[in-house]
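A single protein chain has been omitted from the complex, and every remaining protein chain is retained in its original position.
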Amino acid sequence: MTTALRRYPVLVALCLAALFMVLPFLVVAVNAFKSPAEYSQHGPLSLPGGFYVEGLEDFWQRVDYSQKLLNSVLISGCVAVLAAVLSILNAYAIGIGRIRGRTWVLAFFVLANVLPQEALVYPLYYLSKQVGLYDTRLSVIIVFTVIQSAFGTYLLSSVLGQFPREIIEAARIDGANRWQVLWRIVVPVSRPTIGVLLVFFFIWTWNEFLLPLVMLISNDNQTVSVALGVLQGQRLMDATMTNAAALLGVLPALVFFLVFQRTLTRGIAVGAVK
Amino acid sequence: MTVTVERGARAVGKQPHTGPRRPRTSYALFLLPGVLTFLVVVVVPFLMNTGVSFTEWSGVGSPKWSGLANYRELMDDSEFWASFRHSLFMVVAMAVVPTVVGLVLAAALFDYIGKHFGTKIAAVLRACFYLPQVLPIAVAGIVWSWILAPDNGALNALLKAIGLGSWQQDWLGDPDIALYSVMGVMVWVQIGFPLVVFMAGLQRVDPQLYEAAELDGAGWWRRFWHITLPQIRPEISVVLTWCTIAALKVFGAVYVLTKGGPGGATDVPSYFSFTTFFEKTQVGYGAAISTVLTVIILLLSLVGLRLQTRAEDAEEGARA
Partner (left out) sequence: MLTARRRVVATAAAVLTGSLLLASCGGSDSGSSDGKTLRLWHYEAPNSAMGIAWNEAIKEFEAKHPGVKVKFEEKGFEQIQKTAPMVLNSSDAPDLMEYNKGNATAGLLSKQGLLTDLTPEVTEHGWDKMLSAGVKTTSRYDANGVMGSGKWYGIPNYAEYTMVFYNKDLFKKYGIAEPKTFDDLTAAMDTFVAKGVTPLANAGAEYPAQQYLYQLALSKADRSWVDSYELYQGKPDFHDAAWTYGAITFADWVKKGYIGKTSSGAKAEDAGVAFIQGKNPILFSGSWWYGRFKAENKFDWGTVLWPGSNLTLGSGGNLWVVPKGAKNKDLAYDFIDITMSKKIQNLLGNKGGVPVAADASAITDPQAGTLISNFNTLSDRDGLAFYPDWPVPGFYDVLVSETQKLITGSEKPDDFLDHVQQAYDKGVPQQ
């Protein structure tokens, strides 16, 4: 009986902590529906008097937000899937294949994320111009697939390093080749980790700012985060519109996360396979 | 207990091997797409960047060769080394604290809440903790600067309301505490990342291990320490290493919250490099800064990776 009572404080503490994490979001939401005059008069932390959506509608028209959303979904979605596939292939070789010089191979892949993005700007601009991919979404997809799969390779190969060998040996004895082992055994069992990768890659790519700013010039190709930059003028900024646009921009990433949350909990536990 | 493998419509080409282990060379084929793409997208630009670091260039026109001048200047640049010291603080805020807190939270949500209150609540709480990661750092920075504003910010207002008025500070404008305020914001941003990774990792742990331990009378903490932690060791080391790399490279939050100020108190190497590249348009010097930064971080990650693979090999040896 006492143990049951003791559980509730833990739940309450965690709920309070979760509320604290979400608080800034509420500030964004509150400011998204404020008119600029209200914001200037009462400050950013006051509650809005009404439900002001004209600013949002204006912004939507102004930057053709639906096109930006589409671009972001396209780029983030492709990157998420492609980077996950690339990570799976790399991690398979490193984690299960145990190829020689694992540390160095891993370091090679991790380099993609260690390199500061500013250093990549000029070389990528130059290279993409050479192959005629400057100002295309494909160039951004390729670049981020590589950059994100660094983390995917690292995480997945570490997890696969603990993969029970017996199952693989058994499958090999049954005559499966490496390719089949990968897709029929390793991937299904690693679904939670791969789910994590998909979610992370989508959200990280969604919020990327610098490289899309540099590589996507035509307004038709730009992403949500670049469009948000339009609101930051040289000397003035539009605070309420920034919050409104950010809220809109966050929704797809949020939806993606909530949908994929379920894969994070489903998946074949190793014990069940045994 | 064998695992049956469904054979495709086509016959499996190779003969079943029951002899000695096949050589590992053909695993390397799986690395081919990764290696090729990385070469083009990462290695070549890195080499180009290193090349530029030996020149003087403003981003337009042709670079002018200057040899090691940029590096010599960098060694003497006190601003750069100060920014490095600050990034060590960031490592604490972005790697150490989130990993530790994330571990405890993950175990609490997964084990405790999940079991006693249902997985739905655990999932909702996890989503709440992860939310800061979804918000673009630019917007998060704006919101936090409102919360931490000295005159009307929410934090100071709250402190005043609960009677702790003397604790009010100029959180982002006081050079002595600005760094700690930025660290606080970074903890808020980062906690979701280890949490999600660890909770996914906890899926892998065999529940029978826990049941056996509970039967033996082990309490929650002992189960956490002796079963949970060792089982998700790969996730822990990945998260620690990755967050450390991210901390050494942190840029967005500093850019939005304090722009490296006040008076350089929160300057970090990435921000220093960014302003050199784009505001001072000293691309050659900026390239030198990023090369040095990359090399340092790479060396640190190599150390981490080496320790990790050594531990993995030892474990495999023990298992075999």
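Brief remarks on what is shown
Order of writing sets the chain letters: A and B. Residues in each chain are counted from 1.
In this section, a contact is a pair of C-beta atoms (placed from the backbone, for glycine too) under 8 Å apart; a residue touches a chain by one contact, two chains touch by 3 or more.
In this text the structure is predicted, and so the values were computed from the model without any measurement.
Touch with the chain omitted from the figure is made, among A:E57, A:E169 or A:D220, by A:D220. Across B:V134, B:L172 or B:V238, the residue that sits in touch with the chain not pictured is B:L172.
Considering the complete assembly, chain A touches the hidden chain via residues 36-37, 39-43, 58, 62-63, 74-75, 77-78, 81-82, 122, 125, 129, 134-138, 141, 183-184, 213-214, 217-221, 226, 229-239.
Residue-level contact of chain B with the missing chain is found at 6, 58-61, 145, 149-151, 170-175, 178, 258-264, 275-276, 278-282.
By definition in this document, only the chains that are shown with their structure count from here on.
Chain A and chain B have Cα centroids lying 13 Å from one another.
Residues 7, 10-11, 14-15, 17-19, 21-22, 24-25, 27-28, 43-45, 86, 89-90, 92-94, 96-100, 102-103, 105-116, 118-124, 126-127, 142-143, 145-147, 149, 151, 153-155, 158-159, 161-162, 165, 167, 170-178, 180, 182, 184-185, 192-193, 195-196, 199-200, 203, 207, 209, 225, 228, 239, 242-243, 246, 249-250, 253-254, 257-258, 261, 264-265, 267, 269-271, 273-274 of chain A touch chain B in their complex. Considering their complex, residues 1-8, 12-14, 16-18, 24, 26-31, 33-35, 37-38, 40-46, 48-49, 52, 59, 105, 108-109, 112-113, 116-117, 119, 121, 123, 125-140, 142-144, 146-147, 152-154, 157, 188, 191-193, 196-197, 199-201, 203-204, 206-208, 233-235, 237-238, 241-242, 245, 249, 251-252, 270, 273-274, 277-278, 283, 286-287, 290-291, 293-294, 297-298, 301-302, 305-306, 308-309, 312, 315-316, 319 of chain B touch chain A.
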